[in-house]
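Remarks on the structure that follows.
Only one protein chain is missing; all other protein chains are in place.
The chains carry the letters A and B, assigned in the order they are written, with residues numbered from 1 in each.
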Amino acid sequence: MKEMIRRFTEAYGPSGNELVRDIITEEIKDYADEIRVDALGNLIAIKRPTGNDSGKTIMVDAHMDEIGLVITHIDEKGFLRFTNVGGISPSVTMGQRVIFANGTIGVIGIEVKDVEGPKDIKLEKMFIDIGASSREEARELVEVGDICTYHRPLEMAKDRLIAKAMDDRIGCVAIAQTLKELKETPHTIAFVFAAQEEVGLRGATTAAYQINPDFAIAVDITVTSDTPKGHTMEIDLGKGTAIKIKDRSMITQPKVKDMLIKTAKENNIPYQLEVLEFGGTDAGAINLSRGGVPAGVLSIPCRYAHTPNEMVDLRDVQATIDLLKIVLSQPFEL
Amino acid sequence: MLIQRLSEAFGVSGNEEEVRNLILEEAKPYINHYWIDALGNLIVYKGPKEGKEANLPKIMLAAHMDEIGFMISHIENNGLLRFEKVGGIDDRILPSKEVIVGKEKIPGVIGLKAIHLQKPHERQQVMSSDQLLIDIGARSKEQAEKLVKIGDYATFTPRFSDFGKDLLKGKAFDDRVGCAVLLELLKEDLPVHLYAAFTVQEEIGLRGAGVAAYRINPDYAFTVEGTTCADIPVSEEHNKVTRLGRGPAISFMDRTSIADRDLVRTMIQQAEEHNIPYQWRETTFGGNDAGRIHTTREGIKTASIAVPARYIHSPQSVINVNDFNNTVKLLSYTLTRIGKGGIVK
Partner (left out) sequence: METKDFLRSLVNADGVSGYEAGIAELIEDVFLEFCDSVERDKLGNLIALKRGEGSNPRPKIMLAAHMDEIGLIVTKIDEDGFLRFTEVGGFDPRTLLAQEVTVHGRRKLPGIIGVKPPHIVSPEESKKATPMNEMFIDIGLPEKEARELVSVGDTITINRRFTEMQNNSAFAKAFDDRAGVAVLHTTMKQLSNLKHKADIFFVATVQEEITLGGAFVSTYGLIPDIGIAIDVGHGNFPGSAEYETIEMGKGPGISMGANIHPYVYKELIATAETHKISHQKEIVPGASGTDAWAMQIVREGVATAVISIPLRYMHTSVETLVLDDIEETGRLLAHFLTRIDVDWMGGLGYVDTEVK
């Protein structure tokens, strides 16, 4: 699984240009009964019931897009102006290396004049230098509208892994691994590697409409409270999968929450409860699709979200897969 | 001139009837079917020469009919009118403008205390819209009430004209210029099932486009806009967004959607093939109807193209006629290409 995490997180795939799709497809294609890509670029892998039961139609979602920077202007000296794709922190962006779809590497610079302190650090004052010396030279490699992402390899620290784009490639790993390991299921399951979550839950919106599921689970990351003066919540790295109760996009229906907690308890799977005061996940969009879809979220605790150094704990990933596998392999009523 | 009549029509978000009637009359000679829905969207259909059954792609073109403006919220005892803004209007532009109020288009002004009566610090402050009043010359509440009702809409008084070299100025080019582009395209014979959606309530949250897209359920969609243009002295080279005279502006992304890459590629390929100038809309700021359209139903591949317009959301915006013509031309070639050969992948 570590190798899969490496491949998934190191791949390129900002919102709207999720090239990571090909790597995911390669990983799962032997395990799905059907694979398709839709108008927004969602990758949808269907697994049909293994027996004669006709269980529920379940949508399992993790978003494959990552945050990035999009080029808005190329100046005559070959410097690239940019803005954010998804939630980008200017102070985090300073000093980063970035990579484009074609492998072009750039570094982030900032206007030196007028920038005195941290409050002056704004994306508008920054630019990307790809080593080009003119607009023409730059345009051989990059065009306005091209998107780059932070450029970092995966690193390991005992049970903990550090990478860019753990949000939400680690979720993609979790559902891909679940698909691989799921031997039997009474359900029709659509594994959705969703596009464009970071810019407003857009891929999940259209995928949910297509699939019209009876139930959905999204796997995404959540922030933690276990760092010095961390967020006010009860989420620690390494203490299990986090069953979401609330964020800005959704309040989990009690019957869904109870089912997930009960399943975790009965199977001795470590879990935590997540009340997130900001942000949202694809489940929020799926929940309101058509006539309403009961939906839950399993969150993988992740420190330093939306930085190039997102850190997760393998044990939490495993707990998420374990819980997901059990939920998907047996019949249940809501 | 069609653009002039569209620009001068009165159609603040939620009150698009006058614009809708004008567009419908213009479109009728060229179309096969039309619908007006619960929100007031006008959707017109023009089939290909081969007829309704032809196996050709279904294309939605969207332009919004509504403009920013005001709604009368209260009539003061002295006959002055309080108002609320409808859509995004910069408070700085409000003082000393002429407006028209209500169906009867009663003339009025947004007044501001004379500079002689202001304290020095007052002159430094932007007046917020709730501190401003519309004066229609009424002497009392009773007199004003004979002409104006609470809830009436108001807008900037239209003063359309030619301007400088190849330019036009007028109000509401965002997005009557888009409506004009659609009307021009309806006159052509294109090898597609063309659905032109003249949408409502874009300026207050992209309200009309989603339901129109739901009804049409097209294969591909394009929104046609009048968009931000800041090729003006006070903006830096990389903040000009678009420039007048450099052709239609193609979006790659804004706050509400990411343009479909294949549709963008198709437009650029056609522009290059037919020597039509085009430019990027060099920002991701703002949003348009594409935001609602592309997430409708199972997802709809959508892109946005726009005629650059200086000073949008003000009483006088400025466009270049050549940009307008090139937008029509580029869309015409693009739709022809999609109808005959599909999108460029």
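Everything below uses one rule, namely that a contact is a pair of C-beta atoms (placed from the backbone, for glycine too) under 8 Å apart; a residue touches a chain by one contact, two chains touch by 3 or more.
None of these values were measured; they are calculated from a predicted model.
From the options A:L123, A:M233 or A:I321, the residue with contact to the unseen chain in the full assembly is A:M233. When the missing chain is restored to the complex, the residue among B:L167, B:I204, B:V321 or B:V344 that touches it is B:I204.
Among B:A54, B:V126 or B:I150, only B:I150 touches the chain that is left out of the view. Within the entire complex, the positions of chain B that touch the omitted partner chain are 13-15, 28, 31-41, 71-74, 82, 84-87, 150-151, 200-201, 204-205, 207-208, 210-211, 214-215, 292.
Mapped onto chain A, the interface with the missing chain covers residues 225, 232-234, 245-246, 249-254, 257, 273-275, 277, 284, 287-288, 290-294.
Simple rule for what comes next: only the chains that are shown with their structure count from here on.
By the touch criterion stated above, chain A contacts chain B in their complex at residues 15-17, 38-40, 42, 70, 72-73, 75, 81, 83-85, 144-145, 196, 199-200, 202-203, 205-207, 209-210.
Taken together, the chain B residues at the contact with chain A in this complex read 237-238, 252-253, 256-261, 264, 280, 282-284, 294-301.
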